[in-house]
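All protein chains but one are shown at their positions in the complex.
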Amino acid sequence: MHISRSIEILVGFFVAIGFVAMFFLSMEVSNLSSANGDGGYDITANFENIGSLKVRAPVAMAGVNIGRVKAIEFDPESFEAVVTMKIEAKYNQLPSDSNASILTAGLLGEQYVGLEPGGEEEVLASGSELELTQSALVLEQIIGQFLFSSDPEEE
Amino acid sequence: MLDYLQRLGATSLSMFERLGRGSVFFVNVLLSIPSVVVRPRLLVAQVYSVGVLSFSLIIISGLFVGMVLALQGFYTLSDFGAEGMLGVMVAASLVRELGPVVTALLFAGRAGSALTAEIGLMKATEQLSGMEMMAVDPVKRIMAPRFLAGLISMPILATLFSAVGVLGGYFIGVGLLGIDEGGFWSQMQAKIDFDQDIINGLIKSVVFGWVVTWIAIFEGYDAIPTSEGVGRATTRTVVHSAFAILLLDFILTALMFGDV
Partner (left out) sequence: MAETTPLIKVRDVHFSRGSKLIFDGVDMDIQRGKVTAIMGPSGTGKTTLLKLIGGQLRPSAGSIEVDGQNIHQLKHKQLYQLRKKMGMLFQSGALLTDITVFDNVAFPLREHTKLPESMIRHLVLMKLHAVGLRGARDLMPAELSGGMARRVALARAIALDPMMIMYDEPFTGQDPISMGVLVQLIRLLNDVLGLSSIVVSHDVKETCAIADYVYLVSAGKVVEHGSPEQLAQSDSEWSQQFMQGMADGPVPFHYAAKEYAKDLLGVEA
(Lines give C-alpha, C1' and ligand atoms only; values in the text may rest on other atoms or scores of the structure.)
Protein backbone atom coordinates (compact mmCIF):
# COMPACT_ATOMS: atom_id res chain seq x y z
CA MET A 1 0.00 0.00 0.00
CA HIS A 2 1.58 3.24 -1.01
CA ILE A 3 1.12 5.90 1.62
CA SER A 4 2.52 9.23 0.67
CA ARG A 5 4.73 10.91 3.21
CA SER A 6 2.40 13.87 3.46
CA ILE A 7 -0.44 11.64 4.62
CA GLU A 8 1.76 10.11 7.29
CA ILE A 9 2.80 13.56 8.43
CA LEU A 10 -0.78 14.77 8.59
CA VAL A 11 -1.88 11.76 10.61
CA GLY A 12 0.99 12.32 12.99
CA PHE A 13 0.01 15.96 13.29
CA PHE A 14 -3.59 14.96 13.91
CA VAL A 15 -2.72 12.61 16.74
CA ALA A 16 -0.27 15.10 18.22
CA ILE A 17 -2.78 17.90 18.24
CA GLY A 18 -5.24 15.57 19.91
CA PHE A 19 -2.75 15.15 22.73
CA VAL A 20 -2.19 18.89 22.90
CA ALA A 21 -5.93 19.46 23.22
CA MET A 22 -6.09 16.82 25.93
CA PHE A 23 -3.22 18.47 27.76
CA PHE A 24 -4.90 21.85 27.47
CA LEU A 25 -8.15 20.50 28.85
CA SER A 26 -6.43 18.73 31.70
CA MET A 27 -4.22 21.58 32.78
CA GLU A 28 -6.14 24.72 31.94
CA VAL A 29 -9.71 23.61 32.21
CA SER A 30 -9.73 21.10 35.01
CA ASN A 31 -8.32 20.94 38.48
CA LEU A 32 -5.68 18.39 37.61
CA SER A 33 -2.73 20.53 38.62
CA SER A 34 -3.95 21.28 42.09
CA ALA A 35 -5.90 18.22 43.03
CA ASN A 36 -3.60 15.33 42.53
CA GLY A 37 -0.88 13.65 44.45
CA ASP A 38 0.81 16.61 46.12
CA GLY A 39 1.00 14.39 49.09
CA GLY A 40 -1.04 16.35 51.51
CA TYR A 41 -2.35 15.11 54.85
CA ASP A 42 -5.76 14.28 56.23
CA ILE A 43 -7.43 15.92 59.20
CA THR A 44 -10.93 15.45 60.59
CA ALA A 45 -13.56 17.62 62.25
CA ASN A 46 -16.92 16.77 63.74
CA PHE A 47 -19.96 18.92 63.07
CA GLU A 48 -23.48 18.86 64.47
CA ASN A 49 -24.82 19.87 61.12
CA ILE A 50 -22.95 20.08 57.84
CA GLY A 51 -25.80 21.70 55.95
CA SER A 52 -25.25 21.14 52.24
CA LEU A 53 -21.50 20.57 52.40
CA LYS A 54 -20.38 18.10 49.73
CA VAL A 55 -17.33 15.98 49.11
CA ARG A 56 -14.70 17.89 47.08
CA ALA A 57 -15.88 21.17 48.55
CA PRO A 58 -13.00 23.55 49.17
CA VAL A 59 -11.26 23.99 52.51
CA ALA A 60 -10.01 27.55 52.94
CA MET A 61 -8.13 29.62 55.43
CA ALA A 62 -8.19 33.43 55.15
CA GLY A 63 -10.14 32.87 51.96
CA VAL A 64 -7.29 30.94 50.34
CA ASN A 65 -7.97 27.41 49.13
CA ILE A 66 -5.72 25.04 51.09
CA GLY A 67 -7.44 21.72 50.57
CA ARG A 68 -10.55 19.71 49.79
CA VAL A 69 -13.19 17.80 51.69
CA LYS A 70 -12.30 14.17 51.15
CA ALA A 71 -15.10 12.29 52.89
CA ILE A 72 -18.22 12.89 54.95
CA GLU A 73 -19.44 10.22 57.32
CA PHE A 74 -21.99 9.87 60.09
CA ASP A 75 -20.83 8.76 63.53
CA PRO A 76 -23.60 6.62 65.03
CA GLU A 77 -22.25 7.05 68.55
CA SER A 78 -21.91 10.77 68.79
CA PHE A 79 -24.62 11.40 66.20
CA GLU A 80 -22.37 13.92 64.56
CA ALA A 81 -21.03 14.31 61.03
CA VAL A 82 -17.34 13.42 60.64
CA VAL A 83 -15.72 15.43 57.87
CA THR A 84 -12.32 14.29 56.56
CA MET A 85 -10.30 16.97 54.81
CA LYS A 86 -7.14 16.66 52.74
CA ILE A 87 -4.84 19.62 53.31
CA GLU A 88 -2.11 20.35 50.78
CA ALA A 89 1.33 19.32 51.94
CA LYS A 90 2.79 22.79 51.78
CA TYR A 91 0.40 24.07 54.48
CA ASN A 92 1.86 22.17 57.36
CA GLN A 93 2.19 25.00 59.90
CA LEU A 94 -1.47 25.23 60.88
CA PRO A 95 -2.05 25.61 64.66
CA SER A 96 -3.65 22.54 66.21
CA ASP A 97 -6.36 24.63 67.89
CA SER A 98 -7.68 26.12 64.68
CA ASN A 99 -11.43 26.08 64.36
CA ALA A 100 -13.50 24.94 61.42
CA SER A 101 -16.78 26.51 60.30
CA ILE A 102 -19.07 25.67 57.46
CA LEU A 103 -19.59 28.80 55.44
CA THR A 104 -21.36 29.73 52.29
CA ALA A 105 -19.51 31.21 49.30
CA GLY A 106 -21.47 34.11 47.91
CA LEU A 107 -25.24 34.25 47.85
CA LEU A 108 -25.98 31.20 45.72
CA GLY A 109 -22.65 29.64 46.39
CA GLU A 110 -21.74 26.21 47.60
CA GLN A 111 -20.79 25.55 51.17
CA TYR A 112 -17.18 25.16 52.10
CA VAL A 113 -15.10 24.64 55.21
CA GLY A 114 -13.42 27.78 56.50
CA LEU A 115 -10.55 27.39 58.95
CA GLU A 116 -9.47 30.09 61.39
CA PRO A 117 -6.07 29.83 62.97
CA GLY A 118 -5.70 29.41 66.70
CA GLY A 119 -2.72 30.28 68.81
CA GLU A 120 -1.09 26.98 69.71
CA GLU A 121 2.47 26.24 68.76
CA GLU A 122 1.67 22.63 67.99
CA VAL A 123 0.69 22.12 64.36
CA LEU A 124 -1.84 19.91 62.61
CA ALA A 125 -0.54 16.65 61.21
CA SER A 126 -2.03 13.63 59.52
CA GLY A 127 -4.93 12.29 61.55
CA SER A 128 -5.33 15.38 63.73
CA GLU A 129 -8.82 16.36 64.75
CA LEU A 130 -10.07 19.91 64.93
CA GLU A 131 -11.79 20.33 68.29
CA LEU A 132 -13.54 23.59 67.70
CA THR A 133 -16.21 23.49 65.06
CA GLN A 134 -19.09 25.65 63.98
CA SER A 135 -21.96 23.94 62.23
CA ALA A 136 -23.63 25.22 59.13
CA LEU A 137 -26.38 27.75 59.52
CA VAL A 138 -29.62 26.17 58.53
CA LEU A 139 -32.07 28.72 57.20
CA GLU A 140 -35.17 27.26 58.83
CA GLN A 141 -33.55 27.17 62.25
CA ILE A 142 -32.50 30.77 61.98
CA ILE A 143 -35.92 31.89 60.90
CA GLY A 144 -37.46 29.83 63.64
CA GLN A 145 -35.16 31.39 66.23
CA PHE A 146 -35.95 34.81 64.91
CA LEU A 147 -39.70 34.29 64.88
CA PHE A 148 -40.01 32.67 68.25
CA SER A 149 -37.56 34.76 70.21
CA SER A 150 -38.21 38.33 69.20
CA ASP A 151 -41.81 38.71 70.41
CA PRO A 152 -41.48 40.38 73.82
CA GLU A 153 -45.22 40.29 74.51
CA GLU A 154 -45.06 36.54 74.80
CA GLU A 155 -42.86 36.79 77.92
CA MET B 1 -55.31 -5.08 13.76
CA LEU B 2 -53.85 -8.55 13.59
CA ASP B 3 -52.06 -7.57 10.44
CA TYR B 4 -50.47 -4.61 12.24
CA LEU B 5 -49.30 -6.76 15.12
CA GLN B 6 -47.92 -9.29 12.69
CA ARG B 7 -45.94 -6.62 10.93
CA LEU B 8 -44.72 -5.27 14.24
CA GLY B 9 -43.58 -8.72 15.22
CA ALA B 10 -41.85 -9.28 11.91
CA THR B 11 -40.06 -5.94 12.14
CA SER B 12 -38.90 -6.65 15.68
CA LEU B 13 -37.65 -10.06 14.67
CA SER B 14 -35.74 -8.64 11.74
CA MET B 15 -34.27 -6.01 14.05
CA PHE B 16 -33.00 -8.72 16.36
CA GLU B 17 -31.73 -10.67 13.39
CA ARG B 18 -29.75 -7.66 12.22
CA LEU B 19 -28.43 -7.03 15.68
CA GLY B 20 -27.31 -10.64 15.84
CA ARG B 21 -25.62 -10.47 12.44
CA GLY B 22 -24.05 -7.20 13.43
CA SER B 23 -22.71 -8.67 16.64
CA VAL B 24 -21.18 -11.70 14.93
CA PHE B 25 -19.66 -9.32 12.42
CA PHE B 26 -18.27 -7.19 15.23
CA VAL B 27 -16.66 -10.15 16.95
CA ASN B 28 -15.01 -11.05 13.64
CA VAL B 29 -13.68 -7.53 13.30
CA LEU B 30 -12.43 -7.60 16.88
CA LEU B 31 -10.59 -10.86 16.27
CA SER B 32 -9.00 -9.37 13.15
CA ILE B 33 -7.51 -6.41 14.98
CA PRO B 34 -4.14 -8.10 15.73
CA SER B 35 -3.56 -8.39 11.98
CA VAL B 36 -3.95 -4.62 11.66
CA VAL B 37 -1.32 -3.97 14.28
CA VAL B 38 1.14 -5.85 12.09
CA ARG B 39 0.30 -3.61 9.14
CA PRO B 40 0.30 -0.06 10.44
CA ARG B 41 0.20 1.44 6.97
CA LEU B 42 -3.39 0.35 6.50
CA LEU B 43 -4.29 1.95 9.81
CA VAL B 44 -2.50 5.19 9.04
CA ALA B 45 -4.29 5.51 5.72
CA GLN B 46 -7.63 5.02 7.44
CA VAL B 47 -6.95 7.41 10.30
CA TYR B 48 -6.20 9.96 7.62
CA SER B 49 -9.42 9.40 5.72
CA VAL B 50 -11.60 9.13 8.82
CA GLY B 51 -9.94 11.48 11.26
CA VAL B 52 -7.77 14.02 9.53
CA LEU B 53 -10.39 14.78 6.90
CA SER B 54 -12.97 15.48 9.61
CA PHE B 55 -10.59 17.85 11.33
CA SER B 56 -11.76 21.13 9.84
CA LEU B 57 -15.42 20.27 10.33
CA ILE B 58 -14.89 19.53 14.02
CA ILE B 59 -12.72 22.55 14.67
CA ILE B 60 -15.14 24.98 13.12
CA SER B 61 -18.16 23.40 14.77
CA GLY B 62 -16.45 23.34 18.13
CA LEU B 63 -15.50 26.97 17.85
CA PHE B 64 -19.02 28.06 17.04
CA VAL B 65 -20.66 25.88 19.66
CA GLY B 66 -18.33 27.28 22.30
CA MET B 67 -19.05 30.81 21.21
CA VAL B 68 -22.82 30.30 21.22
CA LEU B 69 -22.65 28.70 24.66
CA ALA B 70 -20.84 31.74 25.97
CA LEU B 71 -23.31 34.10 24.38
CA GLN B 72 -26.42 32.30 25.57
CA GLY B 73 -24.98 31.48 28.93
CA PHE B 74 -23.98 35.03 29.64
CA TYR B 75 -27.49 36.37 29.35
CA THR B 76 -29.01 33.61 31.43
CA LEU B 77 -26.37 33.82 34.13
CA SER B 78 -26.62 37.61 34.32
CA ASP B 79 -30.13 37.25 35.66
CA PHE B 80 -28.65 35.58 38.71
CA GLY B 81 -25.64 37.83 38.91
CA ALA B 82 -23.57 34.76 38.22
CA GLU B 83 -21.65 35.84 35.12
CA GLY B 84 -18.47 34.80 36.83
CA MET B 85 -19.56 31.21 36.38
CA LEU B 86 -19.60 31.48 32.59
CA GLY B 87 -16.29 29.69 32.24
CA VAL B 88 -17.48 26.80 34.31
CA MET B 89 -20.72 26.58 32.39
CA VAL B 90 -19.09 26.55 28.98
CA ALA B 91 -16.39 24.12 29.98
CA ALA B 92 -18.71 21.75 31.80
CA SER B 93 -21.24 21.67 28.96
CA LEU B 94 -18.54 20.98 26.42
CA VAL B 95 -16.40 18.48 28.24
CA ARG B 96 -19.20 16.44 29.71
CA GLU B 97 -21.80 16.50 26.98
CA LEU B 98 -21.46 18.55 23.83
CA GLY B 99 -17.90 17.56 23.05
CA PRO B 100 -18.53 13.82 22.86
CA VAL B 101 -22.12 13.96 21.60
CA VAL B 102 -21.95 16.64 18.92
CA THR B 103 -18.62 15.34 17.67
CA ALA B 104 -20.09 11.84 17.45
CA LEU B 105 -23.12 13.09 15.53
CA LEU B 106 -20.94 15.06 13.11
CA PHE B 107 -18.59 12.11 12.82
CA ALA B 108 -21.47 9.79 11.98
CA GLY B 109 -22.65 12.17 9.31
CA ARG B 110 -19.31 12.79 7.70
CA ALA B 111 -17.04 9.84 8.34
CA GLY B 112 -19.66 7.22 9.13
CA SER B 113 -21.66 7.72 5.97
CA ALA B 114 -18.47 7.85 3.91
CA LEU B 115 -17.36 4.52 5.36
CA THR B 116 -20.72 2.93 4.64
CA ALA B 117 -20.75 4.22 1.09
CA GLU B 118 -17.20 3.09 0.44
CA ILE B 119 -17.71 -0.41 1.76
CA GLY B 120 -21.16 -0.74 0.20
CA LEU B 121 -19.73 0.25 -3.14
CA MET B 122 -16.95 -2.30 -2.76
CA LYS B 123 -19.60 -4.89 -2.13
CA ALA B 124 -21.67 -3.79 -5.13
CA THR B 125 -18.70 -3.91 -7.49
CA GLU B 126 -17.73 -7.35 -6.21
CA GLN B 127 -14.41 -6.12 -4.85
CA LEU B 128 -15.10 -7.82 -1.51
CA SER B 129 -15.98 -11.07 -3.27
CA GLY B 130 -12.92 -10.69 -5.45
CA MET B 131 -10.74 -10.29 -2.41
CA GLU B 132 -12.18 -13.41 -0.84
CA MET B 133 -11.45 -15.39 -3.97
CA MET B 134 -7.90 -14.06 -3.91
CA ALA B 135 -7.64 -15.54 -0.43
CA VAL B 136 -7.47 -12.11 1.20
CA ASP B 137 -9.90 -11.81 4.08
CA PRO B 138 -11.79 -8.54 3.55
CA VAL B 139 -12.58 -8.33 7.26
CA LYS B 140 -8.87 -8.20 8.03
CA ARG B 141 -7.91 -6.02 5.11
CA ILE B 142 -10.78 -3.55 4.90
CA MET B 143 -13.00 -3.67 7.98
CA ALA B 144 -10.62 -3.96 10.91
CA PRO B 145 -8.35 -1.05 9.92
CA ARG B 146 -11.36 1.20 9.47
CA PHE B 147 -12.81 0.18 12.81
CA LEU B 148 -9.59 0.88 14.67
CA ALA B 149 -9.22 4.18 12.86
CA GLY B 150 -12.68 5.28 13.98
CA LEU B 151 -12.01 4.16 17.53
CA ILE B 152 -8.81 6.19 17.62
CA SER B 153 -10.09 9.26 15.80
CA MET B 154 -13.29 9.88 17.74
CA PRO B 155 -11.70 10.68 21.13
CA ILE B 156 -9.14 12.87 19.43
CA LEU B 157 -11.84 14.77 17.59
CA ALA B 158 -14.04 15.10 20.67
CA THR B 159 -11.13 16.44 22.70
CA LEU B 160 -10.36 18.94 19.96
CA PHE B 161 -13.99 19.99 19.86
CA SER B 162 -14.08 20.66 23.60
CA ALA B 163 -10.74 22.46 23.65
CA VAL B 164 -11.60 24.70 20.74
CA GLY B 165 -15.05 25.28 22.21
CA VAL B 166 -13.59 26.48 25.49
CA LEU B 167 -11.34 28.84 23.56
CA GLY B 168 -14.33 30.07 21.60
CA GLY B 169 -16.17 30.64 24.84
CA TYR B 170 -13.15 32.54 26.12
CA PHE B 171 -13.04 34.82 23.08
CA ILE B 172 -16.71 35.68 23.39
CA GLY B 173 -16.92 35.77 27.16
CA VAL B 174 -13.78 37.63 28.00
CA GLY B 175 -13.12 39.30 24.68
CA LEU B 176 -16.57 40.40 23.69
CA LEU B 177 -18.71 40.38 26.81
CA GLY B 178 -16.13 41.67 29.20
CA ILE B 179 -16.03 38.96 31.82
CA ASP B 180 -13.02 38.98 34.04
CA GLU B 181 -10.29 36.86 32.48
CA GLY B 182 -8.82 35.60 35.70
CA GLY B 183 -12.21 34.66 37.05
CA PHE B 184 -13.11 32.85 33.86
CA TRP B 185 -10.20 30.44 34.09
CA SER B 186 -9.88 30.11 37.84
CA GLN B 187 -13.52 29.23 38.44
CA MET B 188 -13.28 26.72 35.62
CA GLN B 189 -10.17 25.15 37.04
CA ALA B 190 -11.72 24.96 40.46
CA LYS B 191 -14.92 23.33 39.38
CA ILE B 192 -14.03 21.04 36.48
CA ASP B 193 -12.67 17.85 37.89
CA PHE B 194 -10.19 15.87 35.84
CA ASP B 195 -11.45 12.44 36.81
CA GLN B 196 -15.12 13.19 36.86
CA ASP B 197 -15.45 15.45 33.87
CA ILE B 198 -12.55 15.10 31.48
CA ILE B 199 -11.98 11.38 31.83
CA ASN B 200 -15.69 10.65 31.71
CA GLY B 201 -16.05 12.77 28.61
CA LEU B 202 -13.17 10.83 27.08
CA ILE B 203 -14.79 7.52 27.95
CA LYS B 204 -18.00 8.68 26.30
CA SER B 205 -16.19 9.62 23.13
CA VAL B 206 -14.47 6.23 22.97
CA VAL B 207 -17.80 4.46 23.41
CA PHE B 208 -19.40 6.63 20.73
CA GLY B 209 -16.47 6.03 18.41
CA TRP B 210 -16.84 2.30 18.84
CA VAL B 211 -20.60 2.34 18.20
CA VAL B 212 -20.64 4.75 15.25
CA THR B 213 -17.79 3.02 13.45
CA TRP B 214 -19.32 -0.39 14.09
CA ILE B 215 -22.66 0.72 12.65
CA ALA B 216 -21.03 2.44 9.66
CA ILE B 217 -18.89 -0.55 8.71
CA PHE B 218 -21.62 -3.09 9.26
CA GLU B 219 -24.22 -1.21 7.23
CA GLY B 220 -21.78 -1.04 4.35
CA TYR B 221 -20.92 -4.72 4.64
CA ASP B 222 -24.57 -5.70 4.87
CA ALA B 223 -25.89 -3.36 2.21
CA ILE B 224 -27.86 -4.62 -0.76
CA PRO B 225 -25.28 -4.45 -3.54
CA THR B 226 -27.09 -2.01 -5.79
CA SER B 227 -26.76 1.75 -5.98
CA GLU B 228 -30.13 2.12 -4.31
CA GLY B 229 -29.15 -0.31 -1.59
CA VAL B 230 -25.94 1.53 -0.83
CA GLY B 231 -27.79 4.83 -0.66
CA ARG B 232 -30.24 3.43 1.83
CA ALA B 233 -27.47 1.87 3.87
CA THR B 234 -25.77 5.25 4.15
CA THR B 235 -28.97 6.82 5.43
CA ARG B 236 -29.39 3.98 7.92
CA THR B 237 -25.89 4.58 9.24
CA VAL B 238 -26.62 8.18 10.08
CA VAL B 239 -30.02 7.48 11.60
CA HIS B 240 -29.03 4.45 13.65
CA SER B 241 -25.87 6.18 14.81
CA ALA B 242 -27.86 9.17 15.99
CA PHE B 243 -30.22 6.95 18.00
CA ALA B 244 -27.37 4.97 19.46
CA ILE B 245 -25.36 8.05 20.42
CA LEU B 246 -28.22 9.76 22.18
CA LEU B 247 -29.36 6.61 23.94
CA LEU B 248 -25.86 5.73 25.12
CA ASP B 249 -25.28 9.32 26.16
CA PHE B 250 -28.25 9.14 28.45
CA ILE B 251 -27.15 5.83 29.95
CA LEU B 252 -23.55 6.92 30.39
CA THR B 253 -24.51 10.27 31.87
CA ALA B 254 -26.81 8.59 34.36
CA LEU B 255 -24.05 6.22 35.35
CA MET B 256 -21.28 8.75 35.50
CA PHE B 257 -22.85 11.90 36.78
CA GLY B 258 -25.88 10.44 38.44
CA ASP B 259 -24.76 10.51 41.99
CA VAL B 260 -22.73 13.67 41.99
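Every chain is named by a letter (A and B) in the order it is written, and numbering of its residues begins at 1.
FYI, a contact is a pair of C-beta atoms (placed from the backbone, for glycine too) under 8 Å apart; a residue touches a chain by one contact, two chains touch by 3 or more.
Since the model is a prediction, treat every value here as computed from it, not as a measurement.
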Interface with the undisplayed chain - residues on chain B: 125-127, 129-130, 132-137, 141
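Basically, only the chains that are shown with their structure count from here on.
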CA centroid of chain A to CA centroid of chain B, Å: 35
Chain A residues within the chain B interface of the complex: 1, 3, 7-8, 10-11, 13-15, 17-18, 21-22, 24-26, 28-36, 56, 58, 65, 107-108
Footprint of chain A on chain B - complex, ascending: 41-42, 44-45, 47-48, 51-52, 55, 80-82, 91, 95, 152-153, 155-157, 159-160, 162-164, 166, 185, 188-194, 197-198, 202
